[in-house]
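All remarks here apply to the structure that follows.
Here the complex is missing one protein chain, while the rest keep their positions.
To keep things simple, chains are lettered A and B as they appear, and every chain counts its residues starting from 1.
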Amino acid sequence: MDIILTNYFETGAVILFGVGFATLMLHRNLIKKIIGMNIMDTAIFLFFIAKGYIKGKDAPIIINSFKGVDSYINPIPSALMLTGIVVAVTTTAFALALTIKLYNHYQTVDLEVILRMRGENND
Amino acid sequence: MINYIPIINILILILFSFVMMLIKKNNIVKFISLASNVFIFLLSILLVKKVLIEEVITLSIGNPSNLLGIEFYVGKSEALVGLVFTFVMVMILWYSKFNLEKEVEENRLSFFYILINILLASLLGVIYTNDLFNSYVFIEVSTLSACGIIILKDKKENIKATVKYLIMSTIGSGLVLMAIAYIYSITGHLNISNIHEIIINNYQFHRNAVLIILGLFTVGLGIKSAVFPLHSWLPDAHSSAPTPASAALSALVIKVYVFMLMKVLFRMFSYEIVNSFIIMDIILLLGSMGMIFGSIMAIMQKELKRMVAYSSVAQMGYIVFGIGLGTISGTAIAIYHIIGHAVTKSSLFLISGLFIKKTGSKKIEDLKGIGREMPFTLGLFTLGAFSMVGIPILPGFISKWYLSLTCIEVGRVPLILIILASSLLNLLYYFPIVINGYFGNENLEGKIYKSKKIPFVRLLPIFLLVLSMIVIGGMSYNLIGLFSI
Partner (left out) sequence: MNKDIILKEVGKIIIPLVQLFGIYVIINGHLSPGGGFSGGTVLGTSLIIMHLIYGEDLVRSIYSRKKLLVGISSSLIFYTIIKGYSFLSYELELPHPPLGNFGSILSAGFILPLNIAVGIVVACVFYIIFSIFIKDEV
């Protein structure tokens, strides 16, 4: 139990991942599924960035003078997750464009209704 | 200078795809894309020649030490797989020069060539790289460009297939990123060789974490490679895409993710570590179920391209089965099957495209008697079907034979029955097309001999693919000795 409470960043990230996954699976509206996908990706970024935190040290920005390597947190996870955020934004934009196309064809964003209409038009 | 060919390949492909964005005339776009891919193919031949002499090329980009720079590790398997991928892409682009106008509208034609260049650049990046996060970036680029080439054809089933593929791929990428976060937090390095040196000494203290990392990598990369229970996006996506796009997807894209899984399992962790966890038995089980269920679902299909797509699921089962055996020879056969299946499946998809174009229908029952109308084309299809079933000399037989030998070597003899069962099931869905095409009087009446014949110049890319399939089958003894991870 203490392990869960001391690493509260990682616990929060895993709970958020579960929330995002449940939203992705259980809602019928496509826009809510895309929101769930975004929440899942944000949870993974939180997990990774929290791994770089060292208690009591500063953010890795040089303001007036360089204080030596030991007084800053680990900057590598933040730099890597910048790429991850870009990828998540691109995927969200693509998924939203596909939702607009589906709406133009079927006049609904409800996934069950769309899948039920599968057998009718096979062109 | 030849050492730098991996990064030069990727940069040339990306540069020419950006140049193609500015050009309006479709003929110049096709010429540029074909020229750049042929150039890449010739450079890959030079790279293979050098690697066969020197065993391994490592080059570190940005900084000479691999702690600060990104390392590319090109051994014999990576160079040969890269060579085959560039060859298949040249043939697919040659085919699409004549046949893409029927499936994609005029003003979208240039997008296909732009996306194919970016797709090939990212696939080569995943194959050559030795750095975990660099491979994640290339995996994401390949996912997005693969979704892009499916959506070029503007029908309803394409949009549904792309939404399914995109959402499932994003879940897979998220799991892979979480696994990379775990392994970075244990070891502190991102380079595969450095992680290997650290984790060999320390894995006993972190057994739970290593088990979670292996599970996350397997599920994440397995979703994107259509391993058995998570394959449901594949038949829709590969059957509704335009024909050159589905050939590129089935032959090339799903393979690089299992190649990355092999690198993670056997180069990052080693054979001893991975065999001491239960994950290898699970991978073996998923591979066997994929082999059987893929073939069973393929028998029940009525459309030609959907049947060939389900056959891809079954063949990915072979590769995962080879990984699950957990020995050096199992891995070598999995890499050989990657090469063999790439040339076979791409030729089968391209021939299906020709059938659909000439008969005007997508269903299998309208292919009866096509042997009299297009005899040479159906002959090439027959050779591809022979390789899938397992007729000797062709690569399908070599994979099954050596997989059975490895099963005996590991000591699990009953698994040979699964390989035999899946070969018989392959027979049940490929041979009706061949037999109904060539024989049977009620099929052949009313068909005029060679009425829908395709000129040999247009069939030349498919003929070269089938020829290379026979060459790969014949040279198999020398090739399998070269592969190692």
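Methods note: contacts are C-beta pairs under 8 Å (C-beta built on N, C-alpha and C of every residue); 3 or more make two chains touch, one makes a residue touch a chain.
Here the structure is a predicted model, which means the values were calculated and not measured.
Among B:Pro64, B:Gly360 or B:Pro414, only B:Pro64 touches the chain that is left out of the view. In the complete complex, the residue from B:Met1, B:Leu42 or B:Ile448 that touches the missing chain is B:Met1.
Taking the whole complex into account, chain B touches the unshown chain at residues 1, 3-4, 7-8, 11, 14-15, 18-19, 21-22, 61-62, 64. Contact residues of chain A toward the unshown chain are 61-62, 82, 86, 93, 96-97, 100-101, 104.
Heads up, the rule we're going with is that only the chains that are shown with their structure count from here on.
Per the touch definition, chain B reaches chain A in the complex via residues 133, 137, 140, 144, 147, 151, 155-157, 159-160, 162-163, 166-167, 170-171, 173-174, 177-178, 180-181, 184-185. Residues of chain A that touch chain B in their complex: 17, 21, 24, 30, 33, 37, 40-41, 44, 47-48, 51, 77, 80, 83-84, 87, 90-91, 94-95, 98-99, 101-102, 105-106, 114-115, 118, 121-123.
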